[in-house]
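As you look at this complex, bear in mind that one protein chain is not there, while each of the others sits in place.
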Amino acid sequence: MVEKRRFGNLVPHLILLVGVSIVAFPVYLAFVASTHDAATIANGQMQPVPGPHFLENYYRTIFVGTSSSTREPVGTMMLNSFVMAMGIALGKILISIISAYAVVYFRFPFRMTAFWIIFVTLMLPVEVRIYPTYKIVADLGLIDTYAGLTMPLVASATGTLLFRQFFMTIPDELLEASKIDGAGAFRFFKDTVLPLSITTIAALFVIQFIYGWNQYLWPLLITTKDNMQTIVIGIKKMIVTQDALTEWQLAMATAVLAMLPPVVVVVLMQRLFVKGLVETEK
Amino acid sequence: MAEVVLKDVRKTYAGGVEAVKGVSLDIPDGGFCVLVGPSGCGKSTLLRMIAGLETITAGSVAIGPRVVNDVEPADRDIAMVFQNYALYPHMSVYDNMAYGLKNRGTPKDEIDKRVKEAARILAIESFLARKPRALSGGQRQRVAMGRAIVRKPQVFLFDEPLSNLDAKLRVQMRVEIKRLQRALGVTSVYVTHDQVEAMTLSDKLVVMNAGNVEQVGLPNDVYKRPASRFVATFIGSPPMNIVPGIVEGDGRVAVGGHMLAVADMAPGLAPGTVLDVGLRPEDLEVSGGPGIRLPVDFVEELGATQLFHGKLDGAEMVVQAPTGAITSDTRQLTLTIDAAKVHLFDRDTGARRGR
């Protein structure tokens, strides 16, 4: 910046290029593998350039499935993942925006108690209470249902805190003007709070969609039927570590398909993604 | 249209702060009442109680014949203009103005008629489709006014509507508000801490201090006969000089070794009583003969007038004179004042000691 560099900006470019390559290489390789046939990969003959079996492999992956452990086509799994991710993201947004609205804009007994009850859950990832949660979901008869997949992951303090923080920045005068203009709790929410929250909602959506899509341990426990599996656990079942029978070309096609939606979301909505990430951590 | 009547209105906030300590006020139908006072004196609180945005701790607020203590803001038939305008940022100018009418179920063509009419009056017709963020401060101010007038309310409430504008625009908008209020004849309550606004806009000036009303009156009466030392120094610019004086006998006070005649001194003030004597900078006159001798420390040139600064018996003193009336390198002034323009205040309570 200040002084002239002898080699221009060569060093930073080089370092960044190496970084980008290391980050991209595993994915590139997965894509390459998804375009070769099983034999080429199994023999260890695969070269790091795409092969000729792209359409065939992806067709089989999406519509037919592997011939080993899990026989469900990946199309079904993607649908399940999509339903779960949308359910978690939208569910979270819905329940946290209304709870934040209550906490910020109303005064009532036990307001702070309610806030703290929600707040404390910030510290309890699902992994540490996995079996008791499993038992409750089982008792409620929600094993192998979308409700069972999403509901336990829908509650979290993150959304409520994020919306609370945003609502605090809305000037008091807007509520006062709305009151004078004859808007009640519902109209103020619908006509003013909601339109102003659009970016916050979108940012939270991006983060939560990724969070939901990438869930692993919970769907692993809660789904027993193959047709309820999500793609992230489906792929694990395709890979039999000790077994030469793993159909790697299909597994890698599945990996690519599993990465595609969340990565596309991040790249296309980078600004919202960064906003969501930075603000949910505050 | 309606009158607004406050009866012993009080406000104690949840934290125990007593913001308004018993205010009674009678604003006639079509009147323009300005609440003025220093920051934190409770003007906004009082206004917000009229609006229904704060609960009334004690006393009553009536708009027209109706006591509105327990009436929702929307049902009080008032409109309010906020300091930061409080325009809905995501709605167009048109929708900002139409929102209150829509919520009341006013028919669409009636809304359209009223919005267009208000836009015409305020000369904002060309911005109707814009969002507030695409407007200048002055334009936003007009939209906020527009939002108030489309409602055709009984009462306009203004909370420092001009303080976010630059000096020039403020003068211009002040004039417009006055003209508009005259034309519409809507009872108005206006909060400001700018005494020029207060003087020019009001036909009923209310000076507040620490939650109490210090004085109510026509602006000129308040200026000419301030009820207390506080009002005397608050209204008028530059502020009234307050210097110590000693009662010498009936109608006479000694200030800085000079005897001043006082026209409206309260009867029965014992000789030797120490008082605060108020002398407006613009009322002091330079005399050739005897008078109060003021050593000049420095002079401020304001263009049309000059301000001579000095100290009399330890008190700051300012004399205002038209430019050129006194040569600016004068080292000492000898001052006299019309007996009718001398104000006397109690040293301890600050109350007026005139008749």
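Order as written gives the chain letters A and B; numbering starts at 1 within each chain.
Methods note: contacts are C-beta pairs under 8 Å (C-beta built on N, C-alpha and C of every residue); 3 or more make two chains touch, one makes a residue touch a chain.
Keep this in mind: contacts and distances are computed from a predicted model.
Enquirer: Looking at UniProt, which of "Membrane bound protein complex subunit mbxN", "Phenylacetate-CoA oxygenase subunit PaaC", "PqqA peptide cyclase" or "sn-glycerol-3-phosphate transport system permease protein UgpA" names the chain we cannot see?
Expert: For the chain not displayed, UniProt's protein name is "sn-glycerol-3-phosphate transport system permease protein UgpA".
Enquirer: Which chains here would be touched by the one that got left out?
Expert: Within the full complex, the chain left out of view touches A.
Enquirer: Given the contact definition stated above, which residue among A:62, A:95, A:143 or A:194 touches the chain not shown here?
Expert: Of the candidates A:62, A:95, A:143 or A:194, A:95 is in touch with the missing chain.
Enquirer: Touching the absent chain: which residues on chain A qualify?
Expert: Output for chain A: 1-3, 9, 11-13, 15-16, 19-20, 22-24, 26-27, 29-30, 33, 41-44, 46, 48, 94-96, 98-99, 101-108, 111, 114, 117-118, 121-125, 127-133, 135-136, 151-152, 154-155, 160, 168, 172, 175-176, 179, 184-185, 188, 210, 213-217, 220, 232-233, 235-236, 239, 241-242, 244, 248, 251-252, 255, 258-259, 262-263, 265-267, 270, 273-274, 277-278, 281-282.
Definition applied: only the chains that are shown with their structure count from here on.
Enquirer: Determine the centre-to-centre distance between chain A and chain B, using the mean Cα coordinates as centres, and give it in whole Å.
Expert: A distance of 58 Å separates the two centres.
Enquirer: Mind pulling up the chain A residues that touch chain B in the complex?
Expert: Residues in contact with chain B: 171, 173-174, 176-177, 179-183, 187, 191-192, 195-196.
Enquirer: Spell out the part of chain B that touches chain A in their complex, as residue ranges.
Expert: Listed in rising order, the residues of chain B that touch chain A are 48, 51-53, 72-74, 78-80, 82-90, 99-100, 103-104, 147.
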